[in-house]
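Heads up, one of the protein chains got dropped from this complex, but the rest are sitting where they should.
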Amino acid sequence: MKVGIIGASGYSGVELFRILNNHPNIEKCMLYSSSEVDNSYSRTFPHLNCISDHSLKKIEINDLSESLDVLFLATPPGVSASLTPALFPSRLKIIDLSGDLRLKKNSDYEQWYKRQTADEEILQSAVYGLPELNYKQIEHAKLIANPGCFPTASILGLAPITKESLIDEQSIIVDAKSGVSGAGRKASAVTSYAEINENLKIYKVNEHQHIPEIEQALHSLNDQINTITFSTHLIPMTRGIMATIYVKLVHEISTERLLDCYRTFYEHSPFVRIRNMNEFPSTKEVYGSNYCDIGLKVDERTGRVTIVSVIDNLMKGAAGQAVQNFNIMHGLNETTSLHTAPIFP
Amino acid sequence: MKVGIIGASGYSGVELFRILNNHPNIEKCMLYSSSEVDNSYSRTFPHLNCISDHSLKKIEINDLSESLDVLFLATPPGVSASLTPALFPSRLKIIDLSGDLRLKKNSDYEQWYKRQTADEEILQSAVYGLPELNYKQIEHAKLIANPGCFPTASILGLAPITKESLIDEQSIIVDAKSGVSGAGRKASAVTSYAEINENLKIYKVNEHQHIPEIEQALHSLNDQINTITFSTHLIPMTRGIMATIYVKLVHEISTERLLDCYRTFYEHSPFVRIRNMNEFPSTKEVYGSNYCDIGLKVDERTGRVTIVSVIDNLMKGAAGQAVQNFNIMHGLNETTSLHTAPIFP
Amino acid sequence: MKVGIIGASGYSGVELFRILNNHPNIEKCMLYSSSEVDNSYSRTFPHLNCISDHSLKKIEINDLSESLDVLFLATPPGVSASLTPALFPSRLKIIDLSGDLRLKKNSDYEQWYKRQTADEEILQSAVYGLPELNYKQIEHAKLIANPGCFPTASILGLAPITKESLIDEQSIIVDAKSGVSGAGRKASAVTSYAEINENLKIYKVNEHQHIPEIEQALHSLNDQINTITFSTHLIPMTRGIMATIYVKLVHEISTERLLDCYRTFYEHSPFVRIRNMNEFPSTKEVYGSNYCDIGLKVDERTGRVTIVSVIDNLMKGAAGQAVQNFNIMHGLNETTSLHTAPIFP
Partner (left out) sequence: MKVGIIGASGYSGVELFRILNNHPNIEKCMLYSSSEVDNSYSRTFPHLNCISDHSLKKIEINDLSESLDVLFLATPPGVSASLTPALFPSRLKIIDLSGDLRLKKNSDYEQWYKRQTADEEILQSAVYGLPELNYKQIEHAKLIANPGCFPTASILGLAPITKESLIDEQSIIVDAKSGVSGAGRKASAVTSYAEINENLKIYKVNEHQHIPEIEQALHSLNDQINTITFSTHLIPMTRGIMATIYVKLVHEISTERLLDCYRTFYEHSPFVRIRNMNEFPSTKEVYGSNYCDIGLKVDERTGRVTIVSVIDNLMKGAAGQAVQNFNIMHGLNETTSLHTAPIFP
C-alpha cells in the first residue's frame, strides 16, 4: 500500500513515520508539509539521518487521491475540515488525527473549538476510531476520526464502569495530566523550557475542547451521562498522559470484582493492560508504546473508586492509534508494527 | 534567641537553616543530627561553604533544654513522639515539623501511620500550627504541631468555602501533586533519578497519612465534613505542591463572588495570595517562598468548583511555616525573614 | 537612590528586580519594557503578585536621565549601543548587562556579533565590571559593561593560573555548559521543552560571541594569551553554568599548592569560594546566589590541570554581578542585598 502523511513536520507526523517506516504492508510513504516544502526530512528531524531520504512535498489534492491508498492527516484544527470535501469523493481512505471530525453535533465543535464545523455529510460518515469500542465500524470505515489523547485515556478508563451502570452518572471527575509534546512543535513562550521545567500548571479549566469528545463517547455507552468535570495539567515531561478519574459507586463492589469486570471488558483488546490489585501504572511504563494501562481501587470510606489510566500521548493518543485503525481497516492484525515494548528507563 | 534544629541533615532541616541564618532575632543556631554527628555542615551541604561553619552535634536531651530557647524537630515519624516527653517539662518551646503530634485522635495516628501514638498530654497541648486558621492559639503555644505539606495546600484551598457551608460536604476530592523533595534525602530506588524523570506516578491511593489530618482540620471548620477523597502524584520536579480540588456547590454562586469570599477570608493573611478571575497559580510562582497561591473557577455546567492551591513544600509546607509559627509565638511580625520573593525562572 | 531597569520583562530584568526590591539603599525602582508597555508587572510575572505593584513604562530618554540615579540595561544586543549616546552625557550612571560595550576592539564586536559596534568614546569609557579583577576602576566608573555569563565563570576559573604564568598559554580549552534560561524569555523552537528535555546539545562551536570577551580579559592578565578553544553546551536545566577548563602546566605543581594560589588570589573576594582537595562544585550549589565556586585537580599523568568553575547564570552571570557593581560604585559593601544562601535542593 501507498500512504501519505500530511503534517509530517509535526510530532504526531514524525511518530507516524517511525511506525509506518517499519510496517510490512506499506510499500511507500509520502510526506507532506505546508511549512517546510522541499526540505529534506532528515534536516527537519536529524534523528532520521540515514533512515529517511524523503523530502517534504507540497500538498496537491489531485495527486493525493490518485497516488495514495491511505492518507493520514496530522494537522492543526481546521485543516481537515477544509481538505476533506475535495478528498472524500475519491477512493482514498482517510485517517484524521485532528479534532475536526470527532464531534457529531456541529454546535459542540463551534462552541468548544471556536471554529466553523466540517461538512455535515463528511462528519456523519466519519467513524470514531477507538478500536476498543468501535472495532466493527472501523473495519469498514473509509474515514476515521482518530480520538484525542485525553479522550483515549479517559474513555478507556471509564468504559467498563459506565457501560455496566455501576456509578452515579453525575459524579465523573477526570483530573488529567499531560507531557508537553501534546502542545506540538511550534515555538511558544508557554512551552519554553525555562517556563515548564520544575513547574506544574493547570490550564484550560472547564474549557478544554476534549471535554465534549469524552462526554459524547460516554453518553453513547450510558445515556444517563451528560456532563463531566475535566481538568488538564502540564507536567514537566515530554511524553505521557495520565487520567486520574474519580467516580461515585451506586452499589458496593470490591476492587477485585471491579478489576475482573475491566479484564473481561478488555479481553480482546491487546493494547489495554489491567493492573493487579494495589498496583497503578506510571506513564513511563507505556513510553514509546501503544499500550493503555489501567489500575483502580475502591475506597470503602467514601464509596468512590479511583481509576488511573495512562498512555503515551503520541502513540495510543495519536500516531499509534492511527496505525491501529489502519491495520483494522485493512484486515491486518491490529498490532502490526505496534508490538514493540515500552522503553524503560 | 538561641534555637536548635534536630534533623539538620535533611531537606527540611537545611531549609530551616537557610531562613534562620538570616533571621534578625536569632543569635545562635545549633544543628543536630543522629546520622552525621561531628560532620562539618558544609561538608553535608557543600552549598553552605563560607556560609556555615557549624558542625552537626549529637542530640543530648539535657543540653537542649538548658542551652536553647526554641527547638525545631525536622525528623522522621516516631522521633518527636519519643523525644518530647523528656523535653516538654522544660521551658523550651518546641516546633515539631513531623506528623507525630498533629492528629488529636490516637486511633487515627495508629491507623494511618502504623505506629504507636505520642503521649496523650503532649498531644493535647500541641497547637496545630496553621497560622491562617489558628493565629491566636499559636501566639501562646509552647508546642507546635507544624502542618504537613499536603494538608497546608489542601486546607488553605478549602477553608473559606467549607466554613461558609457553600458545598456538599460529602463531595470533596483533592487530587494532589508533589515534587520529589517531599520524600526526603535518604537513598531510595523509588526516588532515583532514572525512575522519576520523564515519568508520572500516583502513590498511596486512599492511604496517605495526610488524609486524617486534612479531615480533622476541615471537620473543625464544618462539622458535617467527615471524609474526603485524596490522591497524591509524584511529579518530575524537586519542589512544589499543587492541590487540585473539586467540590459540589449547594447553591449557585459566581466565580467572582467566590473569589471575593476567599479574599475576605484571607484579608489578614500575608502569605495567601488569591488570584484574579481566570488565573490559576503554577508551582514555580511560589518557588523558594512562603506563599500559598489560590485560584478557582465555578463550572455552571456541572455545579462544581475547581480550586487550585500551590505551595513550596519545603517552605509553606514545612520550614517556612515553622518559622512563621516561630515569629507569631514570639510576638514578631509573622513575615520576619520570610518576605523574599519567589525565584523565577 | 532611584534606579531603573530597561528590559524588565526578561529573565535578567526580573532577577534584577528580585534583588533590588530588597536593597536597603534603593528607594524607588522604575521598570521599562518596549514589548509590554503599560502592563502590570505582576501580570507579566505572576510570581510577583502582592510583591510588585509596578506597571511597565515606555522608555523615554529624557525622563530616564532626569528622574533616575542609576540605570540597568538588561537588553538584547544592539539596544545599549543605540541608547547610550543620548544617555551618556547626563549624570546618570549606567550598568549595561548586554554585550554591546564589553569588547574594546570594534572589529571584534563586528566580527563576533555581526552588528555595528557602539560609539568609540562610550566604548572606551566603559569599565569591564568583573569586581574580582577590576574593583578599583569599578569604584569610580560611570558606565559599566557587565560581563557575560560564560566569561564570568571562565575568567574567574582561569585568572590566578594565567596571571601567575603557570601554564602553556596556547593550551587553554574551556568546555562550557549552560542552563536554558541564558537564552532569554522569547519563544523559540530551539528552546522549547520537548526539544531540550532529556537532550544534550552543543551549539555555536568556535563561534560564540563570548570567546573574544574571554580572550580580551585573559590577555590583560597575561599578554601571551591570544586565542582559546571554547565550546558551549545546552543542559536540560533552567539555571546554572559550568566551565570545565583544561590547561597544560609548564612546571609541576601539586593540586594543594595550586588551590593555595587560588585562595590567595581570591582572599578579598567574598563571592568566590575555592573548594577543598578532591571536591568539585556542582551548579546547584550556587543556585539563586551570587557565588562562583571553583574546584581543581592536577593530573600528573598528563601534566594538565582540570578546573571547574560554576555560577548561577542569572546571578553572578548577570543580575547579581550587576548589583555587586552597583554596590561598589556607590561605596556600599559589595555583598549588600546579595548575601542570601543558595537554595538547595
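Chains: A, B and C, in written order; residue numbering restarts at 1 for each.
Methods note: a contact is a pair of C-beta atoms (placed from the backbone, for glycine too) under 8 Å apart; a residue touches a chain by one contact, two chains touch by 3 or more.
Keep in mind it's a predicted model, so treat the numbers as computed, not measured.
Colleague: Of the chains you can see, which ones touch the chain that is left out?
Modeller: Across the whole assembly, the hidden chain touches A, B, C.
Colleague: Going by the contact rule already stated, which one of C:37, C:61, C:86 or C:202 would touch the omitted chain in the full complex?
Modeller: C:202
Colleague: Considering the complete complex, identify which of B:82, B:107, B:165 or B:192 is in touch with the unshown chain.
Modeller: Touches the omitted chain: B:192.
Colleague: From the listed residues A:9, A:162 or A:197, report the one that touches the chain absent from this view.
Modeller: From the options A:9, A:162 or A:197, the contact with the absent chain belongs to A:197.
Colleague: Among C:35, C:67 or C:227, which residue is in touch with the absent chain?
Modeller: Only one of C:35, C:67 or C:227 touches the chain omitted from view, namely C:227.
Colleague: Considering the entire assembly, which residues of chain C contact the chain that has been omitted?
Modeller: 170, 173, 175, 177, 179, 194-195, 197-203, 205-206, 227-229, 231, 233, 235-240, 242, 244, 246, 280, 282-284, 287, 297, 299, 301-302, 304, 306, 308, 310, 345
Colleague: Taking the full complex into account, what residues of chain A touch the chain not shown?
Modeller: Its contact residues with the unshown chain are 11, 14, 18, 21-22, 45-51, 181, 197-198, 238-239, 270, 273, 275, 279, 281-282, 284-289, 291, 293, 339-345.
Colleague: For chain B, which residues reach the chain that was dropped from this view?
Modeller: 11, 179-181, 183, 185-189, 191-198, 236-238
As a working rule, only the chains that are shown with their structure count from here on.
Colleague: Can you check whether chain A and chain B touch via the same residue numbers (shared by over half) or via different ones?
Modeller: Looking at both copies, the contact residues mostly coincide.
Colleague: Mind checking the centre-to-centre distance between chain B and chain C? Centres are C-alpha means, answer in whole Å.
Modeller: Roughly 36 Å separates the two chain centres.
Colleague: Give me the residues of chain A that touch two or more other chains.
Modeller: 179, 194, 197-198, 236-238
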